[in-house]
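A single protein chain has been removed from this complex, and every other one stays in its place.
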Amino acid sequence: MVTVKDYFSPVRPTWCTGCGNFAIWNALKKALAESGLAPHQVMLISGIGCGSKLPDYTTANGYLSLHGRTLAVATGARLANHRLKVICTHGDGDGYGEGGNHFISAVRRNIGLVDIVQNNRVYGLTKGQYSPTSPHGFVTKTSPQGAIEHPFNPLTIALAANGTFISRGWSGDVEHLTWLIKEALHHRGYALIDVLQPCVTFNRVYSYDWLRPRVYKVQDDPNYDPGDKAAAFAKTQEWGERIPIGILYRTEDVPAYEEQVPALATGPLVKQPLRVKTMAEYERLKQEYL
Amino acid sequence: MVTVKDYFSPVRPTWCTGCGNFAIWNALKKALAESGLAPHQVMLISGIGCGSKLPDYTTANGYLSLHGRTLAVATGARLANHRLKVICTHGDGDGYGEGGNHFISAVRRNIGLVDIVQNNRVYGLTKGQYSPTSPHGFVTKTSPQGAIEHPFNPLTIALAANGTFISRGWSGDVEHLTWLIKEALHHRGYALIDVLQPCVTFNRVYSYDWLRPRVYKVQDDPNYDPGDKAAAFAKTQEWGERIPIGILYRTEDVPAYEEQVPALATGPLVKQPLRVKTMAEYERLKQEYL
Amino acid sequence: MSINDMSFKFAGEAGQGVESTGRGFAKALVRGGLYVFALQDYHSRIRGGHNFYQIRVANHDIYSHDEKVHVLLAFTQEAIAEHLREIVPGGGIIYDPELQVDQDALVSRSVKAFPVPVNQIAIEEGGNKVMSNTAATGAAAGLTGLDLEVINSVIRDNFAQKGTAVVESNLKVAAAAYRFVREKYGDSFAFRLQTRKTAPRMLISGNEALALGALMAGCKFVAGYPMTPGSPILEWFATHSKDYGVVTKHAEDEIAAINMVIGAAQMGVRAMTPTSGGGFSLMVEALGLAGMTEVPIVVVNIQRPGPATGHATRHEQGDLLFMLYAAQGEFPRIVLAPGTIEQCFEAAYRAFNLAEKYQCPAIILSDAFLAHSPRALELDALSLDVPIDRGEILSDEELDQLTTRYQRHALTPSGISPRALPGHPKAIYSTSSDEHDEYGQICEDAAIRIQQMDKRMRKLETARAEMRAPLQYGPSQARLTFLTWGSAYGPLRSAVDILNAQGTSANIVQIMDIWPLPVDKVVQALQGAKKLISVEQNYSGQLATLVRAYTGIKVDGLINKYDGRPMSPEYILARLKEVV
Partner (left out) sequence: MSINDMSFKFAGEAGQGVESTGRGFAKALVRGGLYVFALQDYHSRIRGGHNFYQIRVANHDIYSHDEKVHVLLAFTQEAIAEHLREIVPGGGIIYDPELQVDQDALVSRSVKAFPVPVNQIAIEEGGNKVMSNTAATGAAAGLTGLDLEVINSVIRDNFAQKGTAVVESNLKVAAAAYRFVREKYGDSFAFRLQTRKTAPRMLISGNEALALGALMAGCKFVAGYPMTPGSPILEWFATHSKDYGVVTKHAEDEIAAINMVIGAAQMGVRAMTPTSGGGFSLMVEALGLAGMTEVPIVVVNIQRPGPATGHATRHEQGDLLFMLYAAQGEFPRIVLAPGTIEQCFEAAYRAFNLAEKYQCPAIILSDAFLAHSPRALELDALSLDVPIDRGEILSDEELDQLTTRYQRHALTPSGISPRALPGHPKAIYSTSSDEHDEYGQICEDAAIRIQQMDKRMRKLETARAEMRAPLQYGPSQARLTFLTWGSAYGPLRSAVDILNAQGTSANIVQIMDIWPLPVDKVVQALQGAKKLISVEQNYSGQLATLVRAYTGIKVDGLINKYDGRPMSPEYILARLKEVV
């Protein structure tokens, strides 16, 4: 039986005390264990940022790539070995800033990844510049007069890009987040979990105290239909006094990218021999040029 | 008085006979002339692709940048000289593929650009690979079994990114497109004009004949309110038997990015002297280090 | 009368089928037992402009075109204006009489006019003007006395997909044009072709050979973003993807492409991304990622003229030094620069071995000339002799035996750390683009930094020992030694043959294994040179710079070219007069 302990690592996180990443880390390990996935069946892929250090603190296959390139690396990894659960953990700067193009592409592609975005709405590791999800007017080192742009709403964008699993969690509720990750692990295709992650050092606005009273669970409303796109659109736009968390949109009707690639029909690419009938193939190919 | 002739150039387009780019080119010149803008008041910025060659065929300030970087270059240009009308013309591969991150950012930023995307739903200049807007199942040189991804819907994405002017034109109706460009030229902030542009060589699906009977003008319906986001969301999702063109969403309530930059309050950056009071400024700055 | 020694030039607008017709004709020649080398020239536009396809034919293997044309197949008037001066005296032009041709100009150059109503023949015999190209090839066969059957066999294969009716019409058209020419011009033409009996041979370009080499090496994942002249490789794999079990991904951009390749390679799959210089520029950061995390990837840069967009469809070798130093920091990489079709295959085939042995990125640096120019090759020319070597990968059985925590970046004398592919319960590890310790954990310790740097850089020395000596061509003692790389080798080889035939002894040192530079082997190859001249398709003589930087040997002269058009033997010989 897999337990959370299997995911323990001798390396201690370097996150600040109180950082919202601890909750995400715990929820992830719990969700994995409760889903019966052992560390060697899991590949954690991240980028660069505070949140992206998560795989370094976890016993599981892991790969800390470049800032912003998480989803591209993960896509290649997934296509190479879709027997492993490929899970991304990266910041909002990584995922929606530097990695914006990969984000939209991963969504449209419906590639089988669980994408946990540690959305603290700021650049943590580089010490507090505004991020794509920082609110208009947010004052930081690179926006001393307040950010001019309006924030990037990952959930609405994912919906617009035909996302198939669009959800939000938050660091203040590990149980709920654990549930969310488990749901995502069962999803067919790309599952976005945007996590409201308080950064206690560089973002004093979106604190636990600010978020806690606002957050509510969409799944608490039995009438909420996560299959209704127009309703989901409205829900993803909700922000302020009330902030919805949970699965805002979901469909299992769209096949994952890797289900549609002919070369993967016979199993994971990495398990296939380099060449089955080398000489026969070679001769056949050369015929094309005669 | 400015006339279309002012925009004529000795260089002849290299586009294929029947290419939808001719109509876009004509509409643009007409719209500029009818808006009373002279060629020296206009800066055309493009990337690389068939459509991106437009500035090379036009007498106006022009800059053909790199594939995918159109909007980034244009943003810098606009911030450096917002007295010039900065107009982008580039393909769907350029704008939504390689340039996807810049697209979302330009939309959120509401930077004062008119962005004409020559959306032929294919890569023309590189001879026919599928593009981000190619439909699922589209067979090309890079998708012999049909494209797996679901297409990128630029209008929905722009709406999701808080776009302020979201429109669609088409090469089959130069008058309407001219009107659209003129409207965009008056917009405060970023104006997207996604143009259905038949590529007669590499995209036999989205031909004039396929498009003509489907296209209808949203502005023909007096009840259509381009200020209603939910309605616009639905409208942007419409595709198939009926394809809406015109201004699907518009608001003039959001200031353009350049209106909010303190350094631009006194006029275009390029017109400001390098340093006003060199020595005084220098001494003041050095004080910071004493 | 000359037999089996001539050049054809098919010339016309983009959209007129210049390339496909030329290639079809070249294929027919190969099937007829002849050797051919074909050169393509086209503009970065889809229709119009002026393109050509030039085919040199011989009885023996040839590595280059030259500047003499014997038969011009002109599809436009411009084609004649453009190429008339290239036609040798006694050569001729095949064209439709609908074109206005200045006969005096032809006469003054002793060029013969061969008007053939190809359009009319196409319409009358085939029912469609598009077959005029088929008529032209039939005419060319008739004029040179080539057996029509070799043309017919290519028609049958090329149009098979379009159905028997189309095949039949084309055969009729070709035959009619052939007859027309035989009847009208008989055996009057001095340049003739005779088919020969040979074993079947391939007509294959550098890009095709490269793709084939990669596939045979077991490449199972190709991601890329279209960019001329790299895209044909991506498209080749897309076409072969299903049948040969290769995942091929046209990605959102080049950055995604290389990072996908890294993700796939990290999982244990042989993976590659093809591009050109501009796309490579976008891949630079990820190159360092592969270097740091020791992931074996293959990156293919098919060079074209820069800077920036430059000349999209043309030729240059301007990226050599860029390949060596691209990306921040220092890490081992392999750079192979093929100079012939065979070497394209070999480079691709070897690159995966080298990448996996040294667990680092391997770059194949080819170029547009090589990419686009097919040559006739014997079926056994592309050798699979080198066994596939995946380097130190721990098997499941070996991993089962592990008793201590797996060290992905273990310190070893060779610098190579045995790899475990992710997924085994005994070898769970995480690694990072940050500097890390032997386990792959992020680590800022100074001593460990040094260990890991030393370990990685040691691989470069290990690899250097197996990098191959430069290829040498020509007499070992010579008055002139040419240093070269990449496709410049082809025209240079022809030029050197001419020099030696004329009594000026000359030889070639061609470096294919560029990095890590096998310094000793290069010094050995160059040290006897009496006069050393670098021949490169770039402005600054990049190989000469490289060789000087690492061996201290300075060339005596540089023959360069940077107008987007490949060198020819004639060009080299003319420039040689200036530099010596």
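Letters A, B and C name the chains as they come in the text, with residue numbers starting at 1 for each one.
Keep in mind that, in the parts below, contacts are C-beta pairs under 8 Å (C-beta built on N, C-alpha and C of every residue); 3 or more make two chains touch, one makes a residue touch a chain.
Note that this is a predicted model, so its numbers are computed, not measured.
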Among shown chains, those touching the left-out chain: A, B, C
Of A:Pro39, A:Pro132, A:Pro154 or A:Gly189, the residue that touches the missing chain is A:Pro132
Have a look at C:Pro307, C:Pro387, C:Pro413 or C:Gly503 and name the one touching the chain we're not showing. C:Pro307
Contact partner of the left-out chain, one of B:Cys50, B:Ala77, B:Val114 or B:Ile166: B:Ala77
Residues belonging to subunit A that touch the chain removed from view: 14-17, 48, 50, 64, 66-68, 97-98, 100, 123-127, 129-130, 132, 141-145, 201-202
Which positions on subunit B touch the chain that was left off? 11, 38-41, 43-45, 48, 53, 55-56, 58-66, 69, 72-81, 83-84, 101-102, 104-105, 261-264, 266, 269-270, 272, 274-276, 278, 281-282, 285-286, 289-290
Using the document's contact rule, name the residues of subunit C that touch the chain not shown here. 43-44, 255, 276-278, 280-282, 284-285, 288-289, 291-293, 303-312, 314, 316, 318-319, 321-322, 324-331, 432-435, 444, 446-447, 449-450, 453, 457, 538-540, 545-546, 548-550, 552, 554, 562-565
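Everything below uses one rule, namely that only the chains that are shown with their structure count from here on.
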Cα centre of subunit A to Cα centre of subunit C, whole Å, reads 41
Calculate how many whole Å lie between the centre of subunit B and the centre of subunit C, each centre taken as the average of the chain's C-alpha atoms. 37
In whole angstrom, the CA-centroid distance of subunit A from subunit B equals 31
Residues of subunit C that touch two or more other chains sit at 241-242, 248, 252-253
Expected list for subunit A, residues touching two or more other chains, is 101, 104-105, 261-262
